[in-house]
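Note that this complex is displayed minus one protein chain, with the remaining chains in position.
What follows is chain A.
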Amino acid sequence: MSSSFSIINGVMRRDLILAFRQKAELAQPLMFVLMVVTLFPLGVGPSPELLQRIGPGIIWIAAILSGLMGMERMFRDDYHDGSTEQMLVSGMPMVLVSAAKIFCHWLVSFVPLIILTPLLAVFLNLTWDMTVALMITLLIGTPVLSMLGAIGVALTVGLRKGGLILSLLLIPVFIPLLIFATSAIESASMRLPYLPQLAIMGAILLLTAALAPVAVSYALKVSQH
C-alpha cells in the first residue's frame, strides 16, 4: 500500500514540477479564457441582459476549448522521450499512474480557472446565484473533461497529427456535460432548484472516474505496439 502511495506521490511531484517549469504553457489556457470573456462583450454588445443570458455558456465553452489546448501535454512528451516506455517496463500499476497524471492535469489546468470564475462572472454580469451554480458545475464538470481528454490523448498519442483527431473525438463527448451545466445555471438564474442537473453531472463524474484510468492505461500500453 505504501508503495502505491509513493508511486502516486512521485508521479504527481514530477508532473507538478514540470508544469511550473513550463509556466507559459500553464498560463496559456487561462489567458485564452480571459481573452474570450473580455472579447465577447465587445463582439455582441455590452447589454447587461444579453451578457447575463449568454455568460455561463461563454465561460463553459471557453473552459472546454482551453482545456483542449493543454490536453496533449499529459502524455505526448512522455511518449516521445520514452518515459511511457520506462513506466511500462517498471511493472508498476499503470492505472495508478494514469489516475495521478489526470489529477495533476486537472489541478494545473482547471483549478486556477475555477478560482478565477468569480471575476469572469462579474465581467459577464452574472448574478450571485448564477456564479455559485457556475462554480459548482465547473467543479464537478472539469474533472470529467480531464479524464475524457486523457482517454483521447492516450488513444491518439502515437499518431503524428493527433491534435485534429483529438478535438473531433472529444468535442462530441463533452456535449452532454455542457448541456447539463448550462441548464443548471439557467435554473439558478431563475432561482429554481438545480440539484437534478448536478446529480446527473455527478453520475457522469463517478462513471468516468471509475473507467478513465483503466482505459488510459490500456491505451498507453497499446500505443507502444
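Heads up, the rule we're going with is that a contact is a pair of C-beta atoms (placed from the backbone, for glycine too) under 8 Å apart; a residue touches a chain by one contact, two chains touch by 3 or more; residues count from 1.
Keep in mind that, in the parts below, contacts and distances are computed from a predicted model.
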Per UniProt record, missing subunit out of "Amino acid/amide ABC transporter ATP-binding protein 1, HAAT family", "Cytochrome c biogenesis heme-transporting ATPase CcmA", "Metallo-peptidase family M12B Reprolysin-like" or "RagB/SusD family nutrient uptake outer membrane protein" is "Cytochrome c biogenesis heme-transporting ATPase CcmA"
Taking the entire complex into account, which one of A:S47, A:S167 or A:Q224 touches the absent chain? A:Q224
Contact with the hidden chain only, please: which chain A residues? 3, 6-7, 10-11, 13-14, 17-18, 21-22, 77-78, 80-83, 85-92, 224-225
